[in-house]
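Removed: one protein chain of the complex. Kept in place: all other protein chains.
Chain IDs A, B and C follow the sequence of writing; residue 1 opens each chain.
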Amino acid sequence: MRTNPLNVGIIGAGRIGKVHAEGLAFRLPEARILAIADVNREAAQAVATRCGIPTVAESSQQILANPEIEAVLICSSTDTHAGLIVQAARAGKHIFCEKPISHSLGEIHRALEAVERAGIKLQIGFNRRFDANFARVRQAVVSGEIGTPRLMHIISRDPAPPPLAYIRSSGGIFLDMTIHDFDMARFLIGDEVEEIYTSGGVMVDPEIGAAGDLDTALIVLRFKNGVIGTIDNSRQAAYGYDQRVEILGSRGSIGTQNCYPNQAVVSTATEVRRDLPLNFFMDRYTESFVSEVRAFVTAVREDGPTPVAGIDGLVAVVMAIAARQSYEQHRPVRLDEIAAPVR
Amino acid sequence: MRTNPLNVGIIGAGRIGKVHAEGLAFRLPEARILAIADVNREAAQAVATRCGIPTVAESSQQILANPEIEAVLICSSTDTHAGLIVQAARAGKHIFCEKPISHSLGEIHRALEAVERAGIKLQIGFNRRFDANFARVRQAVVSGEIGTPRLMHIISRDPAPPPLAYIRSSGGIFLDMTIHDFDMARFLIGDEVEEIYTSGGVMVDPEIGAAGDLDTALIVLRFKNGVIGTIDNSRQAAYGYDQRVEILGSRGSIGTQNCYPNQAVVSTATEVRRDLPLNFFMDRYTESFVSEVRAFVTAVREDGPTPVAGIDGLVAVVMAIAARQSYEQHRPVRLDEIAAPVR
Amino acid sequence: MRTNPLNVGIIGAGRIGKVHAEGLAFRLPEARILAIADVNREAAQAVATRCGIPTVAESSQQILANPEIEAVLICSSTDTHAGLIVQAARAGKHIFCEKPISHSLGEIHRALEAVERAGIKLQIGFNRRFDANFARVRQAVVSGEIGTPRLMHIISRDPAPPPLAYIRSSGGIFLDMTIHDFDMARFLIGDEVEEIYTSGGVMVDPEIGAAGDLDTALIVLRFKNGVIGTIDNSRQAAYGYDQRVEILGSRGSIGTQNCYPNQAVVSTATEVRRDLPLNFFMDRYTESFVSEVRAFVTAVREDGPTPVAGIDGLVAVVMAIAARQSYEQHRPVRLDEIAAPVR
Partner (left out) sequence: MRTNPLNVGIIGAGRIGKVHAEGLAFRLPEARILAIADVNREAAQAVATRCGIPTVAESSQQILANPEIEAVLICSSTDTHAGLIVQAARAGKHIFCEKPISHSLGEIHRALEAVERAGIKLQIGFNRRFDANFARVRQAVVSGEIGTPRLMHIISRDPAPPPLAYIRSSGGIFLDMTIHDFDMARFLIGDEVEEIYTSGGVMVDPEIGAAGDLDTALIVLRFKNGVIGTIDNSRQAAYGYDQRVEILGSRGSIGTQNCYPNQAVVSTATEVRRDLPLNFFMDRYTESFVSEVRAFVTAVREDGPTPVAGIDGLVAVVMAIAARQSYEQHRPVRLDEIAAPVR
């Protein structure tokens, strides 16, 4: 087995780029960051200093042109993902790309084709699959511990809405938020969704509605194997980040609770209480960000399959489009109705 | 205030008739059972002996003809409810009637008209409103503790399917099982449902499907005030009776857990475990059966409104019909589509 | 098997007398209350009216003289217990007596001797043995579910101190409060205590100290079989009534949580909370009061042993005396040091 570390480059030094840089630098000795690039050079420099990265590249091109770099992490803005995947694939780099690949099915298909032609590895950043809670739920399905799944529920609520500017460019709630839950649903059940029905509304902030988006949604999924699932999404939960799932199977059920900063319970003259759950994804999913990159590094070093493939990035976007269409047309929408893009 | 007990008669000495007879005899000194009737006279006699009821009536008619009896509890089979309501109303008796009033909207309307003409009180047996857990959730909505409701979930699963014979005559899952959840949804949110979408299937037992019914259902409710709700129904949960609700509001959420026979937690070399939840409605809702009848007795004795009115019995049936229609037609169905019966 | 109800008389119509009267009247059809007596005749009359008791006796003597009465419940003040046991035993009545039998070991011995001579049944009112939680813990010990017990903890805290007048006459915390926990310890472990060490203080109210009592105590029990136990007592817990136990055994542990009025959890912007536990013994132990009397009635009707015998009433008082002595002498005290009373 290979013993020397994997040489990687990072494209994008924003919030998630920084998270991956730190994970690689401080938690994953089996990889080494050779360079980082960002359109904001100062941001790249700051991360490089913090994480001991030797080179701040002039551009993503410079990273892709570096023959020493074997793999890249694409952490730049969504509109650049598909193009960078194509370029990195042509440059022969293995790719870890943040979700979503693109809002356009055509772009996604072109990116995945480039990956296939180049024969390199691609992993999509659906980090929640690597969370200990959800991994345990998946295990209960795979092992038969709860029998054959019948009903599944995902609760996924953010503490507060993102800035309106973000919402206007994100592609909307189904592409910026539910996309994680679409992937989670497929991951937990291990089957494909056939049809989606969406109910939703603007309950948190009318400005979100004015921007053409929803802030509250209830999505019903029907899987090919008959399982019925729901996704409960809210852009605002007063008590913080709410991330739970539950599956009823023929032999039992499994459900997860939120994660808390501590296990202390305080009893006073007015109530029995505990502190609020871990507030947002950076705290809640800390370990999963490290684990997903570790899995990517391992896949490349040991020449195995990546645990989240390009198709997973594609299907989640198809589901988001179907969910939106169901909401607009007020009817259940089959996934095979979503126009297949010209290849 | 009136001090002498209310004189009641009980029609029907089956399972629920026995529960109400015991509640009245041993827990509700403010009422007195004068007579009980059942088509199975032996059953009526057994309950009479157990509960010290002085008279086993020859028929429901005899009970309705007894001038001393002020109120009747209709606990006979569903197909007799509407007719007995009409007769009891004409006889000037106040009525506590088990749900559902009827499978026929026409019959329900005729029964409610008879009640209105007679000016007597009618209470429908939606006992779960009196459960301490759900009452606490309702209180959180009314008091504003969780702000304005946005999303609501009801989990309602039975330990095992009823006999197929029951399913063939019950009107199906929406009328025999979900009807409680339809009422719970209206009770918790305090608003009317506008539209229903149903997804469901036969996952527990193909015989149930052969009998023309479902055993697993996911129902999406859209309330007039915008709240979106779901009802998760299964005729079988391996671990027993599962009865939970959750509401997300603008200022927080409230959710209930199941009730257990004890609060003991055992830790062994293989797991941390507790005993199964209270197994079925007779154990889970014991107190609520007493409370609903106490509320009825109080309403009659103090001449106040009953807490669950005839309209509540009607609307729950309308919802059941809409849910079934949505399932069959594979589309969202508005409640106002359900044909108003000829009055 | 006997089918007619057991005829009982109740001596004492205070709080606990009323509880037992209601349990017998409304929950236990296998018994019938023929008479009740109290030094406060009005109190006895009120309970009689409420519970349909035909006779308000002039005195306890009149009850004991009634040949129809087969068993008596002694619910009067503690100082009358031992004398009434002797009289009731001589009158050939079976006896259910509230705890403690007496503060005097000599009186207890005399009472138990009278019981033995008369050959009647005696049950002491250690109702907590009949609580579902503690019964489940005992079951885990008996069944071997947690292996051989090693360590045991009892938490037993009252919401607020009783009136000072009560404390002055109650015999102090060990006799009025811990006595229940002493019995619970013996019940759970199924073995006798050999030695007691007490640490304690006056932390709640200096007036309690001025009255010669403690309000906070930590008692270490060493059982003959080697198990080490603790009892944590406080006369005040801001959040209400706290009643928990935990046992560590060789194969695992079992612990109980408090009981709550509902299972609802509220999440707000500041905390995740639930309502306070059931506040005091009348709510927390409601069912156990009915169950203990049912067990007594059954023991008499079926001529079986009572589940809590006279010796249990004796040993709990011996433990209370040893605990007090340990506190005063600041050293571990063996139970066999407590002077055996002259018989």
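Just so it is clear, a residue touches a chain if its C-beta (ideal position, glycine included) is under 8 Å from a C-beta of that chain, and two chains touch if they have at least 3 such contacts.
Please read all numbers here as calculations on a predicted model, not as lab measurements.
Trainee: For the full complex, which residue in A:Ala43, A:Ala89, A:Ile146 or A:Ile167 touches the chain that was left out?
Mentor: Of all options in A:Ala43, A:Ala89, A:Ile146 or A:Ile167, contact with the hidden chain holds for A:Ile146.
Trainee: For a quick check of understanding: of C:Glu30, C:Glu113, C:Asp191 or C:Asp232, which residue touches the chain that isn't displayed?
Mentor: C:Asp232
Trainee: Tell me which residue among C:Arg32, C:Arg251 or C:Arg294 touches the hidden chain in the full complex.
Mentor: C:Arg251
Trainee: Of A:Ala65, A:Val142, A:Val265 or A:Met282, which one is in contact with the hidden chain?
Mentor: In the complete complex, the chain left out is touched by residue A:Val265.
Trainee: Touching the missing chain, which residues of subunit C?
Mentor: For subunit C, the residues touching the absent chain are 147-148, 150-151, 153, 157, 197, 199-201, 203-204, 216, 218, 220, 222, 226, 228, 230, 232, 234, 236-239, 242, 248-253, 330-332.
Trainee: State which residues belonging to subunit B touch the missing partner chain.
Mentor: Per the touch rule, subunit B residues meeting the hidden chain are 237-239, 242, 267-277.
Trainee: Which subunit A residues would touch the chain omitted from the figure, given the whole complex?
Mentor: Within subunit A, the residues touching the omitted chain are 26-27, 29, 50, 52, 132-133, 135-137, 140, 145-146, 251-259, 261-269, 275.
Throughout what follows, only the chains that are shown with their structure count from here on.
Trainee: Just grab the chain with the largest centre-to-centre distance to subunit A, centres being mean Cα coordinates.
Mentor: Between subunit A and the rest, the longest centre separation is with C.
Trainee: If I list every residue number at the interface of subunit A and subunit C, are over half of them used by both copies, so same, or under half, so different?
Mentor: same
Trainee: Which subunit C residues touch at least two other chains?
Mentor: Residue numbers touching two or more other chains: 267-269, 275.
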